[in-house]
Structures are given as structure tokens and as C-alpha cells.
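A single protein chain has been omitted from the complex, and every remaining protein chain is retained in its original position.
And now, chain A:
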């Protein structure tokens, strides 16, 4: 045990959950997260107070990444959500709010913690098995032959992040781009080696958002001044272009000599030897009729000059990120030897110059592959960054559809609907189930109530303007009424569509305030709403995989935090 400094013993806090400080910070966290939630969420500015970068955002990833949390339990919560977001990109806020709500409510229950945890888990299982069942009335199957639902879900994702500062028209435009890019990279069934392509996102600050575009192929940024130096006198090569891709540095440095000593006798010039080899390489490339040389690292000016003289376009300093897409796109093998094999060359259909705003790009267009680029333009840096993150989320959500082709109704309807379903189920529970869980009926009811009201509280967080939240007693959807209407009878008059835009107001529909005590009812099953689901247009939709996982993360994390007996902090 060797140590240079005296360690201080850790600080141990017993029963951390009874502490008022946890309640306080939990409620601050919950308020912060829920105020960000949804299309009308309030934006947060994250900055370090000493002139650093200011981010305007309402995304959980950006928000939690920028915060330093004081309470250990909140650090745990944040770590859990960030892990979720890094895997699924979406539903971070949902998980966060639900977890905070659940912890807060469970702490007030007069039931032992372990029992609460077990019951929450069984309720979660009930939710998930409902969501996965055929009978689920808040789920739609994705029809890949139509782009409707793909566009709907992309639009919902883009809308839910107001910090992108987009008008409805712009949202429609960008969602079209994202869906186009997604469809482009999904291989045709006939393809012998079905390999999902990739979409690269290029951001340009300055031009209007409507100048964003989707382009097949890869864009390589070129500073304006290097254009004239770069382009051979005959211009860009025209069609069926042979390309060599180097992962090896062509800078001509005498390196990689091993760990031992190299003695160089007088009169010997290793640099010259290296340069000779480079020129020999250049000659070989020219003889092989290579028209474009792309190097991950640096190309020696002499080699570059030599190639230019021989009408070969040489691009260097590509960076590691573009190597793989380029290799996939052109079929070129990254070359790591000064004597390349002719089998390693790839091919390109076309090379051209494109400009967006003040930035210039070399556009490499392949013959037939699934690599594409989205150019995103926006007026300022913050909203551009937010837009990029949002587009990545949308892209990820679409990717997940390939594995689980379902979408959930958004706009709070899924949460309200599940809560209604669980309330109904838990009120009609048979005794055997309770025996398995080793709890009494009243305990079960308390915990189920707490679970459902936490879900409903998440749905409520979508409303930021003090409006009243209603639910119908037929499907258990989410209806938001404007704040200025007070009398109960008039609520129904003022709302026209539910949160997910599936249902329209009609006569004879019964209403109740969401979360208010009422007789549990059984929401209509899938078969009753399936026709409507098929015909529906312009719905608000959420990704299925991410949401289910977020639900699970929230419950699991709440269980972890509720089970804490001690918090030990190493103060060193």
C-alpha cells in the first residue's frame, strides 16, 4: 500500500433517501426535465459562467452532459439516462421525468421499499407485455411501402425539439431529407450482400435551412484557396474514375525504424531515399491510370506536384472518419504499402465541386452504393448543433424500425392509454397473482396507483401553459384544453383532436380530468381502433424500441435509487 498523500476516509451517509436534500434536488431535476419536454418545451441555456460555449437546448443528452450534479443519487439517474440516450438517442427526457416522478411518489408510500420495487417491476412487465402484444391499441405497424408513417415519426421527432428553430414548412422539408437518406441507405432485397449503408451529416452555418439537401456520395471539405492548387490543369476527371485510397502517410518521413539505433553514414540521405520511393509510387499510380489519390494523412508536396503534373487529383488529410465510408462507397482498399496492388483501386462515377454558403466541397459520387450525405444548413451555430443532434435522433429512430417495425402514438396518448390500461388491470386482479407477489390487495393498489399517476404526470409535462389535461373514457387518450376554459362542460367543446391527432372530438364521448380519481375503465382494444390507425394521416408518433427501453430504464433506475441504504463518497 504505497501512497504519497494521506487519504481522508470516505464520507458515509446513511439512509440517503429520507434526506430532505434528495427530495429537493429531485424535484428541481424533475422540474427542469419536464419543462423541456415536448414540442412546447422551454429551452435551456447551458453555459459555464466564464465565457465558455453557450448551448441552447431542450435535449436530455446535451442538458445532462453539461450539468454537474451535486447529489449522488441524481448522478446515478443522469448516468443511467445518458447511457440510454447513447444507445437509443431518443426518449431520454421521458425516462428522466418518469424516474423522478416514480421515486418521489414511492417514497411517500407506506409500503416497504423492497415490496414497492418488486411490484413496480411486475407492473413494468405488465406494461411491456401489453405494448408487445397484438392487442395493443396504441401501437401501429410500420408499412414500408408507404412513407407516411416514416415521415410522421421523423416530423414528430423534429417537432419535439423547439431549439432547432424551425417553421412547420422547414420541419416538413428536413423530415423529407431524413427519410430520403434513410430509404437511400436501406439496401434492395435483391442485393446479394445486404449491408446497411450510412448517412453522413455535414453542417454549414449561415445559409437558410431550406438550402439543406441530401446528396448521394461523400463530401470532402476543401478550403477555397486550395482549389486552384488542387485541380489539375485539365480540370476534374470526368467519368469512370479510378481511385486509390491510402491509409499510409505519404509525407516521405524516414520513420518506422523500430526501437533500435539507426546509424547513418556520411553521404547517405534517407530523406532522398524516401522521396525516391514516393516518386516511384507516383510513377506506378500514373502507369496504372489512377485519376484520384486520396490519402488519410499527409502527401509530400513533391509527390503532389508530380501527380498534378500527370493530371492526377491528389487529396490529403482526409481523417479517419471518412476512410471507411469512402472505402465502402468506392470499393477501394486502404493501401498501407508503397507498392500497391492493382486490386486495391476503387472506382467513382463522378467528381464535382459543390458549394454551400461559404464552404466548398469536393463531391465524390459513387456508382451504386448506399452512402449518402445530408447537408444541414441553419442560421446560427447553436440551432445548427441542435438540428444535427435531432436529425441523428430521427435517423436512429428510423434505423430501429428495421428491427422492430412498430411505432407508438405520441403526444402523451401512449402514456395516458397505458395508465388507463394498468388501472383497469390492477383493479381486476385475481388473488393468485397477489399471492405470487406476496403482497396484499391494498398494497398492490397503492403501488399501481403510484405507477399510473407517475405515467400520467409524464404526459401532463407536455402541457406548459397551464391548460387542463383531459382524458376520454373510451380509449384513454390525452386531450389538452386551453387554460382559459374553466367550466367542466366547456372543456370538451374547446378541444378538437387528441395528443396524437388520431381521435377527433365527437358527441357522446365521456371526459374526465387526467389522473383524477374515477372508476377504472377498459380502453378499447386494437381491433376496435385498427381501421382508424390504418387510415390515419399526420399522426404524432414515437419510436417503439426507444420508448419501451426508456420505460424500463426509468423503473430500473428508480429501483436502484430506492434501494440505496448508504451513500459513500470518496473525498480525495
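One rule holds for everything that comes next: a residue touches a chain if its C-beta (ideal position, glycine included) is under 8 Å from a C-beta of that chain, and two chains touch if they have at least 3 such contacts; residues count from 1.
Note that contacts and distances are computed from a predicted model.
Chemist: Given that one chain of this complex has been left out, which of "Exosome complex component RRP41", "RNA helicase", "Peroxin-7" or "Bardet-Biedl syndrome 10" is its protein name according to UniProt?
Modeler: Going by UniProt, the chain not displayed is called "Bardet-Biedl syndrome 10".
Chemist: One chain is left out of this view; which of A:180, A:349 or A:552 touches it in the full complex?
Modeler: For the chain that is not drawn, the touching residue is A:552.
Chemist: If I consider the whole complex, including the chain that's not displayed, which of A:30, A:59, A:80 or A:149 touches that chain?
Modeler: A:80
Chemist: With respect to the chain omitted from the figure, which of A:168, A:262 or A:531 is a touching residue?
Modeler: Selected residue, touching the omitted chain: A:262.
Chemist: Spell out the interface residues on chain A facing the chain that's missing from view.
Modeler: Per the touch rule, chain A residues meeting the hidden chain are 1-3, 6-16, 18-21, 72-73, 75-76, 79-80, 83-84, 86-87, 112-114, 117-118, 120-121, 247-248, 256-265, 267-270, 272-273, 276-277, 333-339, 341, 343-344, 549, 552-553, 556-557, 559-560, 563-572.
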